[in-house]
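Shown here: the complex without one of its protein chains, the others still in place.
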Amino acid sequence: MNTVSPFVLLSALLFTLGVIGVLTRRNAILIFMSIELMLNSANLAFVAFAHQWGQLDGQMFVFFVMAVAAAEVAVGLALIVTIFRSKKSTNVDDLSQLKG
Amino acid sequence: MTFDLFVFIGLALIGILAAIGLLTSRSAIYAALFLILNFSTVAVLYLMLNAPFLAVIQVSVYAGAIMVLFLFVIMLLGAERLAGPEAKTGLLWQRPLAVGLGALLLLQAGYVLITRFGQTAVSTTVVKSGPLDIGLMLFGPYLLPFEVTSVLLLVAIVGAVVLTRNK
Amino acid sequence: MQLLSISPILFPLLGLLINAFFGKRMSERLIGAIASIMVLASFAVSAYLFIRAGALPEAQRLLSVDLGIPWIQAGKLSVPFGFLIDPLSTTMMLIVTGVGGLIHIYSVGYMRGDARFQRFFVYLNLFIASMLVLVMADSFLLMFVGWELVGLCSYLLIGFWFSNLKNAEAGRKAFVVNRIGDVGFILGILLIFATFGTLTFSGVFGKVTAMSAVNSPVIVAITLLLFVGAVGKSAQIPLFVWLPDAMAGPTPVSALIHAATMVTAGIYMMTRAHVLYTAAPATQDVVAIVGALTALVGGSIALTQYDIKKVLAYSTVSQLGFMVAAAGLGAYVASIFHLAMHAFFKALLFLAAGSVIHGMEHLGHANGAHAVDPQDMRNMGGLRTKMPVTFVVYVIGALALAGVPPFSGFFSKDEIVVAALQHNPLVFGLLAVAAVFTALYVGRQLVMVFFGKARTGNAEHAAESSPVMTIPLIVLAVFAALAGFLNLPGVGTLGTWLAPAVGGYEPEALQIGVAGLFTLLALAALLGAWIVYRDAFAKAADADPLERFGGLYVFLKRAWFIDALYQSVVVKLFYAASSFLARVFDVGGIDGLVNGTAVLVRNTSGALRRIQNGLVRSYGLMMLFGVVVIVAYFLWSAAVH
Partner (left out) sequence: MAPILEFTLKSVALILIALTGFAYTTLLERKFIGRLQARIGPNRAGPQGLLQPVADGLKLIVKESITPAQADKLIYFLAPALAVIPALIVFAVIPFGKGSWLSLAGDINIGVLYVLAVLSVGVYGSVLAGWSSNNKYASLGGLRASAQMISYELAMGLSIVAVVLMASNASLNGIVEYQQPGNILGWLIFRQPVAAAIFAITALAELARAPFDLVEAEQELTAGFITEYGGMKFALFYMSEYVKMIAMSALFATFFLGGWSGPGVNEPGALGVILSVLYFAVKVFVCLLCIVWVRATLPRFRYDKLMSFGWKALLPIALANVMVTALLIVSGVPGYK
């Protein structure tokens, strides 16, 4: 293939699915996974563009995104565990104290 | 239809189906497994895009570490069964709206992509992207971000430890 | 060098910090010692600077200490943070720290046992530092900072015994009246900046000299506005009303702030700005006449007062009038000379009066003597034998004030009247009458306090004060007696010294006629007072001999009704306007606006509040909506172009 457009299209599709997942699931862990899916689709686009321009910088960004994702998962899951301890639930709709 | 395209379509289908599975599965464990499948297909796509290093990192970081952590937490909390009926928060309109907006976003992206489809050819210069080349980039132009990332990871570790510590 | 030059300010600051933060745990003796030593150290440095400047050739005596700190940089306004060490400021520094140091020592005895002993010395040190900022400033703005700081100290110290409502009110009055003057001062500063684009003394004066215009409207306006500030601070007509009330503060405060130093700030400021005033003869005439009138009015009121400190307060008003008149006549050296002499003898008189009051209170409250006002001269009498030291120093101070040769006041006053005779006969006449009044009230006071028989039990049992109080009195008495020789007519040591800072000085020869006339007037007035009051008060309740003047007496006694005038016109009008604003404008306009805004915000946010439902997913949905709209906008704009 001499174009990366299919990869970018797939990336957009996966991103949209991730968005829908974030907005429709109520389990905090699943929302989290959907966010990972979105990050991953962005990574795919990065790699695709890196391939298209014949440069490594896109791949570097993926590397950093992965590091950030790992950090995010560590803290995020710690938060979920902490919340679960007090609320006995991972449903984000149960966490609506901060409202007007 | 070239062999590459054939492989791509197959992988893309698997990835999309896995993503849909993630959205619809009733069990968090299945969702996690679908996500792992999706990550794996993306790893193979990286291989196709001349990024073998990232492909392997993708497997070992996402599949080998992050998703294991997810599974671990799911099993630890016993939270694999997802809530069945919609809670009484009265957000029934929310799901269709979310799907509709998501479709709109996809349409926008698709519009851009299709109007420009294949307009820019892949660069003819093939860059080397082995561990050595990545390392030279990391410790060269990207040294500062790299070090900042290490601080970020440290902070995340400390944060996670503090958050989950039993008082 | 820079540090040394500003260390006179730093010493009292250090003292006040130590006393403010650690004073709670220190003994009174230690607190007083620290405060006094800091001021004396300041005095020592000032003396060093003075001597060093004296050793330099005349042209180099103007030492500008620029600390290199750009204090204010705003647009065109650039004010450096710098100090000016020149003959004028070192002279002032010596007066401030010297008299201040003596008064600190005196206060250790005077304030003994006061509940707020520590606070008193913190304030005193703050005052010394502020006053030094005022006199050392090298720009109008920094001078204004010192000006306001001493005003603050004055307020704090007048109302020092604030638990008595009258004292607190006196402090407030002083503050408010001073504000009126300060408005003039700050407007003057603004006008200076608008005109000359700079606020440093050297910059402004250089430009004024370059203009070489006489009576240009701008400079007249500037000088008049600055004079308004001086009128407030130096208690001239019509703003002198706060100074007599300021006697509510502790007596050392009256001596230091309301006689020797702060109230002379106006005179100092005009002397410092003499270049401006010399360029505006019209203003000078106004200044001279206001000063002479103040001298007359203050002296006349002092004739009728019974309160020992009130007499001295009105006397101060009067003497300040002399100084202002001198400044208005262009006799700046005479003005500063009288300022210094006045600092000595008036501080002496106040401190001695404090000693008298202290002695009057000596009987204590045990014998039911509480009911007797220890400051009312009618309750005194015959203290000559009870308090010999106080009596002697009081007489010295009184003779100096009355202008009897060879005491200090004679020389300084003589120089002023000589200048008046040369420039303005009207002023000369007014000052001559004022001088007679001076001698009269001084004599009256001496007779009432020290001669005759003791009229109350308190006076009967009065005792001499402790050495810590009398020693400063003696030191001051020596100065009050002899300091006049600093600037003998025809020699003019002080004048020659000050000449570089006040724009030239030629010592006047002694005019035997004027000097003799004023000496005769003073002696005659003192004799008259002796005759009138020798037998006037047999008992405390007797009527004053002056009461036979009837309406005139009441007029003087009530201080020319100026306070009453303010009360009935200014205050009433102000109340009426305030009440209109409070009842109509505030409720209807301001509150309506504020409440209306609040109601609007509350209702709007009440509607918007529904969006914040606490559900993460709906927030996410809104974000997605925003993203879709933004992307759509970009697509649309890309399609358009």
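Per-chain numbering from 1; labels A, B and C assigned in written order.
Throughout what follows, a contact is a pair of C-beta atoms (placed from the backbone, for glycine too) under 8 Å apart; a residue touches a chain by one contact, two chains touch by 3 or more.
From a predicted model like this one, the values you see are computed outputs, not experimental measurements.
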Chains in view touching the one left out: B
Per the touch definition above, residue among B:76, B:126, B:143 or B:158 touching the missing chain: B:76
Contact partner of the left-out chain, one of B:10, B:64, B:96 or B:141: B:64
Residue, one of B:14, B:56 or B:107, that touches the chain absent here: B:56
Chain not shown, touching residues in chain B: 27, 29-30, 33, 36, 52-53, 56-57, 59-60, 63-65, 68-69, 71-72, 75-76, 80, 130-132
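The rule we apply is simple: only the chains that are shown with their structure count from here on.
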Chain pair, B-C or A-C, that carries the greater number of C-beta contacts: A-C
Where chain B and chain C are represented by their mean Cα positions, the distance between them in whole Å: 78
Intercentroid distance (Cα basis), chain C paired with chain A, Å: 73
Chain C: positions in contact with at least two other chains: 615, 617, 621, 624
Multi-chain contact sites of chain A, meaning residues that touch two or more partners: 19, 23-24, 26, 93, 96
Chain C to chain A touching residues, read off their complex: 605, 608-617, 620-621, 624
In the complex, chain A residues that touch chain B: 1-10, 12-21, 23-27, 29-30, 32-34, 36-37, 40, 43-44, 47-48, 50-57, 59-60, 62-64, 66-75, 77-82, 84, 90-91, 93-94, 96
Partner chain B, residues of chain C touching it in the complex: 615, 617-618, 621, 624-625, 627-628, 631-632, 635
